[in-house]
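Only one protein chain is missing; all other protein chains are in place.
Showing chain A:
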Amino acid sequence: MFFWFIATAVTTIACAALYYAAARRTVNASVPDSAVSNSHFRLVLAGIDADQAAGKLGEAEAIAAKAELARELLRQDAELKKPHSAGPDMGRGALLACIAAVAVISLGLYAWLGNPDMPAQPLAERPEIAAQALDLDAAVARIEAQLAANPDDLRGWTVIAPVYLQSGRFADAQNAWRRVLELGGANADVQTKLAEALMLGNGGDATGEAMQLLTAAAASDPTHVMSRLYIAAELTRTQRYDEAVAAWNAALALSQGGEPWLQAAQQGLAVAQNQGEPATNAAETEMIAQMVSGLADRLAADGGTITEWTQLVRAYLVLGDKDKAQAAFDSAVEAYPKSFDRDDLDAIALEAGLKLNGAAQ
């Protein structure tokens, strides 16, 4: 509401300014300002004399220029004497209509486009920033004091457990999650969290109690993903690949598609299927080699962009063929002699130990 008050006031001031500027004149008629143009003609005349004095205008030419000027002056006088073909007069009514239109357009358009009720939110005054400024240690100490007074506060333990985990206090985190388990009953999420705290406290090893908790969590909830992922990871870590494949598949079966863990799970499955070796593909290498030789032939025959040359040099370097890489680099430098045009190519080549103009040396 306050905004609309100000907006209306601003509009009123603007409209009043327009009105008084235009309505101030009582005589609303065109005054041919011949004085202005006459002073202009006098100036041009003086300019002609000055040019003549400076040798910039011949004597005959100066007379011609003055004649031209006189004709122009006569023509303008004649024009001014002609009856003035005034257009429609801008009366007070038209003026008021214009001013009303300004007010209607501006207020209406703003009502459509604007957000009158939305306050400014400078960063320094934002409540989130004030909250961030609160000391984390002080907050933890306050919750701890509350929990000491009231050890059955389920919410307090739930809040503080992840904070312990984040600050590396794994034993405290385990204790907190245990309290949550006791107070809130067994639940797949809490069991997994406790297992997570145990694993982290144990350098990633999930044998013993952690594994039991994870198995229990997976058994109690057939759609629980987190526990299944940890189980699969643990089986892969302990090189029980056949069981791991089954576990990864069980986790992947729960995927709806697009989850953040999906790629990691697929990689894990591939590792387990390949008995712990990272996947390689001979056919792929073959294909790359073919593409590279195709590119090399084309560049040698027709030339190409610097990006293509860079690709070729990089490909030879990846394939470990340094001589061919040097040859390709030399050809590229020949095709693009200015280092300005070569972009990243120089950095890539020099890093790999190739030489600029290697052939020449």
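Heads up, the rule we're going with is that a contact is a pair of C-beta atoms (placed from the backbone, for glycine too) under 8 Å apart; a residue touches a chain by one contact, two chains touch by 3 or more; residues count from 1.
The rule is simple: contacts and distances are computed from a predicted model.
Per the UniProt record, the chain missing from the shown structure is "Cytochrome C biogenesis protein CcmF", taken from the list "Cytochrome C biogenesis protein CcmF", "Acetyl-CoA C-acetyltransferase", "Multiple sugar transport system permease protein" or "Sulfurtransferase". In the full complex, chain A contacts the hidden chain through residues 2-3, 6-7, 10-11, 14, 17-18, 21-25, 27-33, 36-37, 39-40, 43-44, 46-47, 49-51, 53-58, 61, 64-65, 68-69, 72, 76, 85-90, 94-95, 98-99, 101-103, 105-106, 109-110, 113-116, 118-124, 126, 128-129, 338-340, 346-347, 350-351, 356.
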